[in-house]
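Only a single protein chain was left out; the remaining protein chains are all shown in position.
Chain naming follows the written order as A and B, and within any one chain the residues start at number 1.
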Amino acid sequence: MSDVPASRVGWPDPRVVEALERVRAGKPLTYGLTNYIAAPLSANMLLAVGASPAIGGIPLGAAHFATIAGGAWINLAALISDTPELLLETARAANAASTPWVLDPVTVGAGIEATDALAAQLIDLGPAVVRGNASEVVALAGGDGATKGVDSTVSSEAAIPFAKSLAQRTGGVVAVSGPTDYLTDGVELVAVPGGHPYLTQVTGAGCSLGGLVAAFAAVVPDRLQAATAAHAVLATAAERAASRTRGTGSFAVALVDELSLLGVA
Amino acid sequence: MSDVPASRVGWPDPRVVEALERVRAGKPLTYGLTNYIAAPLSANMLLAVGASPAIGGIPLGAAHFATIAGGAWINLAALISDTPELLLETARAANAASTPWVLDPVTVGAGIEATDALAAQLIDLGPAVVRGNASEVVALAGGDGATKGVDSTVSSEAAIPFAKSLAQRTGGVVAVSGPTDYLTDGVELVAVPGGHPYLTQVTGAGCSLGGLVAAFAAVVPDRLQAATAAHAVLATAAERAASRTRGTGSFAVALVDELSLLGVA
Partner (left out) sequence: MSDVPASRVGWPDPRVVEALERVRAGKPLTYGLTNYIAAPLSANMLLAVGASPAIGGIPLGAAHFATIAGGAWINLAALISDTPELLLETARAANAASTPWVLDPVTVGAGIEATDALAAQLIDLGPAVVRGNASEVVALAGGDGATKGVDSTVSSEAAIPFAKSLAQRTGGVVAVSGPTDYLTDGVELVAVPGGHPYLTQVTGAGCSLGGLVAAFAAVVPDRLQAATAAHAVLATAAERAASRTRGTGSFAVALVDELSLLGVA
């Protein structure tokens, strides 16, 4: 994979602009099982791009939501509120309804056996997109990711071959977040430059990307293009937000502002 | 109902101003079972008007909190963290202690049978106020609400006759949120104009209104007046916030600012 030159994609690439227009026009119901630390920001970021988020695992309703949604995402840190069974049931319901779903493997490789085992089961269910940091993707692909709590200890570039191998296994797309994001369907490699280090200092900004990818996948059939557009939109909003703020608190606010204005104002 | 002309109420109607003054003076303990997406903003909005919020279902403590609180609210999306039994137990404890409580029927009519069944049980317990969007109120009243996830697909005006019928059934007030909010006790109809479309693009802003109504109901005995004042206060704060912000992120921040300053500065 490292011998395949990555194409670089960012705003205002016409495919990215068009993908965002589709989200704003389609207002896709985007259903997420995620954690309560990231949930408020994730919902606000989804609303800012025009999607219609619904978050949280109602035991008797999760499968229903995964069925009626345009896209879904499952963040492993949902385990702080939801059972492993609910995550699996939601993924299966999404598959049965052909709802594209995103797996965000938070804390995989951090040393929790039960989480790693659940992640392996979810991978077997074929997520349309896996989105994680480098450590998590390496760990998912069977390498030594050495996740530190919820943070990565591996560079995005080092994770590329693992991402390729994982994408070939799932038949979907794998996205690695980092200073430059890399996305691959197992063959093609795309690089999304930009973003800002502050994204790693705002809780839930990375987790929210799982939701954005799900929203874009709801309206853009090509999974690599959908995931790439979501990453490019966030990277651009982050750059613009950082340029007019002086700390991580106002950056988080400006990030939502810029997402709500991108391609509109 | 549609033949009863609605009286229009907004800030600085003296009854609204006085109601807010009572909240600031009384600092009512306001207890909520709500969802973790809306909870932080709900708590901050309650603190901003001077109330003392406590949120979340401690299994052995929810009934106690409903008993000692001045007002309570139950948001059906609490089911992502709490059991149906806890919601029912909390409503019964509130009734036993004569604590006015608000039902926010999030996702009613979205197709989840268990949620719809629980909502019907809660309606039978006689909430002081039901506050929802048009789809939810229509669905609760037995019409075809066709809720899309958590969003409404029906206009507020179309929901008015359903709101009236529902209020007559509960013996309380029913409030329908929309571009213009409508509130009724089954006889009188009040319209609260204003607000801002951004309110629908900030997660939890609608849910927070359930908490505000509970806080106002804790200190204003007339339920229609309490609910109306809460809606008018939020609508006014939203207008002021929108006038000085440029995106949905800073709008959410300014909304809390304006609530904290209304009638004070």
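Keep in mind that, in the parts below, a contact is a pair of C-beta atoms (placed from the backbone, for glycine too) under 8 Å apart; a residue touches a chain by one contact, two chains touch by 3 or more.
Nothing here was measured: the structure is a model prediction, and the numbers come from that model.
From the options B:A54, B:L88 or B:A158, the residue with contact to the chain not on display is B:A54. Considering A:V202, A:A242 or A:L259, the position touching the chain not shown turns out to be A:V202 (whole complex). Residues of subunit B that touch the chain left out of the display are 29, 31, 36, 39-40, 43-44, 47-48, 52-61, 64-65, 68-69, 81, 252-261, 265. Residues of subunit A in contact with the chain left out of this view: 35-38, 40-41, 77, 79-81, 107, 110-115, 148-151, 201-204, 245-250, 252-253.
Just so we're on the same page, only the chains that are shown with their structure count from here on.
When subunit A is fitted to subunit B on its Cα atoms, the angle of the rotation, on a 0 to 180 scale and to the nearest 5, is 120 degrees.
Centre-to-centre separation between subunit A and subunit B, using Cα means, comes to 33 Å.
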